[in-house]
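One chain of protein is taken out of this complex; the other chains stay put.
Right after this comes subunit A.
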Amino acid sequence: MIKGIALLLLFQLLGESIVFTTGLPLPGPVVGLVLLFVAMQACKMLGLGLFAEAETAADGFLANLGLLFVPAGVGIVALWSQLQSQAGAILMVLVASAVLTLAITVWTFVIVRRFVGRE
């Protein structure tokens, strides 16, 4: 478990370092994600099992992903006085955007899959 967490942190650290030195317009953890994926594929090809514990740690994180959003979400308490005047407009835009994005994404997926399947 500890080795798994250490590996995830290591790849985040690598990602952050690359972003800092190159000025790449991507967040550090996203670069870490891509690096870890590439490293795991490379290990598979070489027949090495270096990432078993990283998988255990990752499963733990992803099973409780919702919890990690809680501290930021409670921030609404601190921002409320600032947002009050725009709250209605913000909520309306947010709901409309979410529904629109869901519908457009699912349609694109289904239509393209049907089109590709027919070929």
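We adopt the following convention: contacts are C-beta pairs under 8 Å (C-beta built on N, C-alpha and C of every residue); 3 or more make two chains touch, one makes a residue touch a chain; residues count from 1.
Operating definition for what follows: contacts and distances are computed from a predicted model.
Chemist: As a check of understanding, state which of "protein-glutamate O-methyltransferase", "ABC transporter ATP-binding protein", "Heme exporter protein D" or "Murein hydrolase (TIGR00659 family)" is the UniProt name of the chain not shown.
Modeler: "Murein hydrolase (TIGR00659 family)"
Chemist: At which residues does subunit A meet the chain that is not included here?
Modeler: These residues of subunit A touch the chain that is not shown: 5, 8-9, 11-12, 15, 25-30, 32-34, 36-37, 40-41, 54-55, 57-59, 61-62, 64-79, 83, 86, 89-106, 108-110, 112-113, 116.
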